[in-house]
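Note that this complex is displayed minus one protein chain, with the remaining chains in position.
This part shows subunit A:
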């Protein structure tokens, strides 16, 4: 049995508390701390980590690192400030890597 974590600014992630996810309110500027947090969560048996876009945009190398492993799955969710398409961009990049060009 695995757990689920949500990382982001407090306002955006509060509601997930109601569904039993563990929430970690962080400051998007604290890149190093956030990287450490993600690493800790990954080794603590969290299968699913949701990260808000605002936080995730500074953590691309960590996301890249965990994209090679089966678990955890790190997924990007929009924050209250709205979405600027980071997840779509990453999907596009994957398609380009796999197919050789952007076919979307």
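Brief remarks follow.
The rule is simple: a contact is a pair of C-beta atoms (placed from the backbone, for glycine too) under 8 Å apart; a residue touches a chain by one contact, two chains touch by 3 or more; residues count from 1.
In the analysis below, contacts and distances are computed from a predicted model.
For the chain of the complex excluded from view, the name given in UniProt is "V-type ATP synthase subunit D" [choices: "Anti-sigma factor antagonist", "Iron-sulfur cluster-binding protein", "ABC-2 type transport system permease protein" or "V-type ATP synthase subunit D"].
Check A:7, A:26 or A:50 against the missing chain and you find that the one touching it is A:50. The missing chain lies against subunit A, touching residues 1-4, 10-12, 14-22, 47-48, 50, 67-68, 70-71, 73, 75, 77-80, 82-83, 87-88, 90-91, 94-95, 97-99, 103-104.
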